[in-house]
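Pasting a structure here, questions to come.
Missing here is one protein chain; the remaining ones are kept as they sit in the complex.
Chain naming follows the written order as A, B and C, and within any one chain the residues start at number 1.
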Amino acid sequence: MSSEDIWIIGAAMTPFGRFADKDLIDLAAEAALGALSDAQISMGDVGVLALGNVYEANSHNGQRLQKQIGQTGIPVFNVVNACATGATAARVAMLSIAAGESDIGLAVGVEKMGKMGMIGGAARPREEKKVYAASGRYGSVIRPEGILGTGTMPGVFAQAGMEYAFRHGVTPTHFAKVAQKNHAHSVLNPLAQYRKEFSLDEILNAEMISYPNTLPMCCPTGDGAAAVVLVSGAKLKTLGLDVRRRAVKISAAVMTSDPWTETDQVQPDVNTLTRLAADRAYEQAGIGPDDLDVVELHDCFATAELLHYDNLRLCDPGGAGEFIDSGAPWRDGRIPVNVSGGLLSKGHPLGATGIANLFEVTAHLRGEAGQRQIEGARVGLTHVIGLASACAVHILEAAPR
Amino acid sequence: MSSEDIWIIGAAMTPFGRFADKDLIDLAAEAALGALSDAQISMGDVGVLALGNVYEANSHNGQRLQKQIGQTGIPVFNVVNACATGATAARVAMLSIAAGESDIGLAVGVEKMGKMGMIGGAARPREEKKVYAASGRYGSVIRPEGILGTGTMPGVFAQAGMEYAFRHGVTPTHFAKVAQKNHAHSVLNPLAQYRKEFSLDEILNAEMISYPNTLPMCCPTGDGAAAVVLVSGAKLKTLGLDVRRRAVKISAAVMTSDPWTETDQVQPDVNTLTRLAADRAYEQAGIGPDDLDVVELHDCFATAELLHYDNLRLCDPGGAGEFIDSGAPWRDGRIPVNVSGGLLSKGHPLGATGIANLFEVTAHLRGEAGQRQIEGARVGLTHVIGLASACAVHILEAAPR
Amino acid sequence: MAGPMEGLPVQHGGSTSTPRQIPVVDYLVLGDEPHLSARQCRSCGALYFDRRNACAKCFAAEFTSSRLANTGRVRAFTFVHRVKRPFVSAIVDLDGGGVVKANLLGFETPEDVAPHVRVALTTFVVGTDDDGTEAIAFGYKRLGKTA
Partner (left out) sequence: MAGPMEGLPVQHGGSTSTPRQIPVVDYLVLGDEPHLSARQCRSCGALYFDRRNACAKCFAAEFTSSRLANTGRVRAFTFVHRVKRPFVSAIVDLDGGGVVKANLLGFETPEDVAPHVRVALTTFVVGTDDDGTEAIAFGYKRLGKTA
């Protein structure tokens, strides 16, 4: 228990779903109060608040949350980083602790998307211009979506999947198996937005959204929040035995953005920044992929999860297809991946996601994940990626017993 | 030059104004490249990027900026904190350095507001509801603006001013003198949005916006960007003599939010969090208000500047009226305040403001402020406040000569 | 001195000709004696007008309701211009506790508003919906004046 380490001592998430009767701050407050209570502290103990939210990013939700749960004058950081927004909030709280500016931090991620339909799936209608005139950085005369390919999220992750398929010979069935697994896992998670199992045939024959991803291979939109309470190692030593016993160490915390690649200029490269982050995280933690007992990775689309097996080094290079075929990422497999149901079933309220996966892995490392518990889990990894582009990888370890 | 200190080695700002032919990223790139060039480094040296922007907060402008000036895979934090957004970006870069995660950070603040009119001045028309129904946290049936008082920025800062007037007997003339001073100062600043002097009578007789603030007592909206390059003390020791000589030490960096106060529940309290931040900053830096050679404070409205003389302890308690009467905050006075022209004349592109004031004080401490230079300035203070609510105070010191 | 900015005084009572009325915010209680009602923290006594998740002062989560006084003193004000219908906004410290923001009624010029002038709550119709329901708002007039 080094003084320089940072630990999670409280974690909570709301159920993910659609909550028309709750506002954004109700969700954030529920998660925040849950995490504080889990950590056996109050807002009066918190030295820094970081809040992540995408769709209402400039509503200063951190301060709105304070007004509902405790105004103590502490610094508040409102952050946004697409689907890595929640993880970014956690990172800011960690930075404040590591910098010695606070010893307890609260990071909250929240999103209220309602019934937006699929992420990025809707091309907004636009008034047709009467007279063509070039504008913007590409000198466009009309909106290029659908004319010069697609830039929507389903399209980007579909193409990223097919790039892998061309290189390594995986098939639509391999991608569909990812969705089959995650939907099956979700049945055990009471917090998941959907808890319905699908057969491989049902998935393959469902409505095609963006080939090779059918509807059950795309994450839903939804509402939800998650929160974690973070402390310095020095502070942890002063806390009660029960808090120390349940504390989870952050062995690695890495955030990256897209380094320059040639293809990245026309479509976000979801691989390189994940590989960078994963490699640095393994180095920081001093462990390798084989040491992982549980992984929550960013399966916004089924194609994405398959790529990330490879990017996170869970499988041999190019071997993601064999990896899913072998059953390795199932909850009874060698490296259980997305036992929460993943974004595909648990849901993906953007700002909440990066903290929700910290909550999930924390629950397993504490042995408190209920029916979906991975028995004896001691080390876990979380991964999120937001376009364009931010990636965060955290490696968590259970307290020594 | 302690290894634990953080230093500014590069600073730049675009002119503030209206730039219809530049997009948000053009402005951010101009400031960022200017700051990098000033620091004699390139994007390849930067270990963390923090970008602050309010109106397009969820467009991931940090990454959009990287795509235009350098994609190196570093962590990017997009932050928003109302008018303290730029300062918040600077704080995140500092946290990363203080935490030991990077040794050079780039913080950029940018805003493109175009011709929005006065900040918060326009009540948006809303479709009248056919049937009244209570909604929201106050069970409102109609929009309360104008019916249950005002919550717009001009109104909030006008009322904050009148609260001070009731308590301490200051008059509309005292407030107008603030605007007179800042507009007079702006004439010397080539980067200011407006550079026009006004007589006290002109200011008092101008169009009333929200009593006691007339039009020249309200800041304009505009476009602009500012950037700073920050380094650890350890890194600074490895840099060239010229860089070290021009480096400016951040002796204090404090961010606060509203602690609970009774009035804060109906109108943001702009005083308490500023006082908290200032007192902590003086303690951190080990100096007092009398040591300050130059101050850039958040004069979004003339009333605000007068309050902040008191909040920042520049005057005796309750003595802000006498302070402006004495000429103390004029550029040839005892504690020059807003020699840039302040928000009132220099302009207030929200996300840029908190970094623009770091740029301004840095310029003076380096002796590079041109015509508006405060001769021999060695110590300066910057202050921003955004509702609701974030306040940042920085104290900067020139490198030992 | 009800000017055009104040709307009409409200008729209270059981007359069948009285239209249905609804307060513009739920912390305004109508009836024979219109008044404000706040959520009060059971633990520390802090007062709030909005629906609460917890107390921002002491972090407790239980609230009771508290009737606030109809009289108080003006802590701050502004005359708001550059809007369709200029108005006077004020922050009022209520007698016995509580601070509220509302319009000041019957003050014609800034010089009219003496520091910490005493005021009293009044209500008025601010609009009528398509069902004929009247929205009732509140404001503050100089204490002692009749609406």
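To be clear about the criterion, a contact is a pair of C-beta atoms (placed from the backbone, for glycine too) under 8 Å apart; a residue touches a chain by one contact, two chains touch by 3 or more.
Note that this is a predicted model, so its numbers are computed, not measured.
Just so you know, the chain we are not showing touches A, B across the whole complex.
Contact with the chain that does not appear here is found for just one residue of A:Asp21, A:Glu262, A:Asp332 or A:Glu375, A:Glu262.
Only one of B:Thr14, B:Asn53, B:Gln66 or B:Gln180 touches the chain withheld from this view, namely B:Gln66.
Annotation: of A:Met13, A:Ala50, A:Met113 or A:Ala158, A:Ala158 touches the absent chain (contact as defined above).
The chain omitted from view is touched by exactly one of A:Ser210, A:Ser232, A:Thr353 or A:Thr382, namely A:Ser210.
Although one chain is not drawn, its touching partners on chain B can still be listed: residues 25-26, 29-30, 33, 42-44, 66-71. Seen from chain A, the chain kept out of the figure touches residues 118, 121, 123, 128-132, 134, 137-142, 144, 146-152, 154-155, 158-160, 162-163, 165-166, 207-212, 260, 262-263, 265-267.
The definition used in the following text is that only the chains that are shown with their structure count from here on.
Rounded to whole angstrom units, the spacing between the C-alpha centres of chain B and chain C is 35. With centres taken as mean Cα positions, chain B sits 34 Å from chain A.
Spacing of chain A relative to chain C, judged by their CA centroids, is 46 angstrom. Counting partners per residue, chain C has 56-57 as the residues that reach two or more other chains. Within chain B, contacts with two or more other chains are made by residues 137, 260, 265.
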